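Shown here: the complex without one of its protein chains, the others still in place.
Going in written order, the chains are labelled A, B and C, and every chain counts its residues from 1.
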Amino acid sequence: PKKQELISHLKAGKNFLRNQDPEKAFTEFQIALELARNTKDLIEEKKAARGLGASLQRQGKYQEAIKYHNMVLGISKRAGESSGNTEAYGAIADCYTELGDLEKAGKFYDKYIARLED
Amino acid sequence: PKKQELISHLKAGKNFLRNQDPEKAFTEFQIALELARNTKDLIEEKKAARGLGASLQRQGKYQEAIKYHNMVLGISKRAGESSGNTEAYGAIADCYTELGDLEKAGKFYDKYIARLED
Amino acid sequence: LETVPTIKKLRAYAERIRVAELEKCLSKMGDDLPKKTRRAVDDLSRGIVNKILHGPMQHLRCDGSDSRTLTETLENMHALNRMFSLET
Partner (left out) sequence: LETVPTIKKLRAYAERIRVAELEKCLSKMGDDLPKKTRRAVDDLSRGIVNKILHGPMQHLRCDGSDSRTLTETLENMHALNRMFSLET
């Protein structure tokens, strides 16, 4: 039941993102993140963090978005499995590009590119 | 039962192609083509023709391969549905490239490229 | 560093294609997909895009320590901008 609630918030968040409503998406992913943490569900926690990053990015809040994309990397480390990391590195680099920090963007793109062949 | 026999020959042909045995693949696709024609199954006939073209191409018999790739285009016309045509145009162009007829190859690549966005 | 924005645009270009084709595919496959299938299809779409992009992306990030590499990297960038209409 908890799990189902969690999944339905993730789904709602994705739908809001698709329909260009990143504010509402953000709220959904926040609830999902909370639920995932309570149930110690790392896989869904990662999805929520990614959704939060994407929602902020769509709103132009790049600095905050980076925080959540970094959270994805952190969860991967804790979970011992790296799914979603390639995308997270790419997204962080995209954010730094938007912020005009091409140096840092380049460093994260390098990590992203190194993982494209896996 | 006829249909099942047909499908198993198509499958065998594909497996031989995958395992770098285009001669044996050719034989399987020939049987499949015959069966497809007997049962007037245009969709499977097209798959057999494509397989024959690919088998010949792998053997370096480009001129003959073109004949079968053209057969794919002909079947599409008769069937009134164009699945596989993009690939057939590309394959014909590949064959002409191998034969050194870059002019003709270019013409078929143009048809191929025009369909890439569909 | 001049090539960094091109990396971003090329990524976005390919991602648009990936998502559009993935949604087309999922809508054909019906609703009650097993999770395993859903995941395999998603991985397929990412795998193809990532592996195709790998070469171009790498060639936008040559370190430019000698001039030939830098010139080539910029040529790659200009060609990619043209071929994928990334500047419009």
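The working rule: a residue touches a chain if its C-beta (ideal position, glycine included) is under 8 Å from a C-beta of that chain, and two chains touch if they have at least 3 such contacts.
Computed from a predicted structure; not experimentally measured.
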Where the missing chain makes contact, among the chains that are shown: B, C
Sites on chain C contacted by the missing partner chain, in the whole complex: 14, 17-18, 21-22, 24-25, 28-30, 36-37, 39-41, 43-45, 47-49, 51-52, 55-56, 58-59, 72, 75-76, 78-80, 82-85
For chain B, residues in touch with the removed chain: 86-87, 90, 93-94, 97-98, 102-103, 105-106, 109-110, 112-113, 115-117
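As a working rule, only the chains that are shown with their structure count from here on.
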Distance between chain centroids, defined by C-alpha means - chain A, chain C (Å): 19
Chain centre separation in whole Å, for chain B relative to chain A (CA means): 44
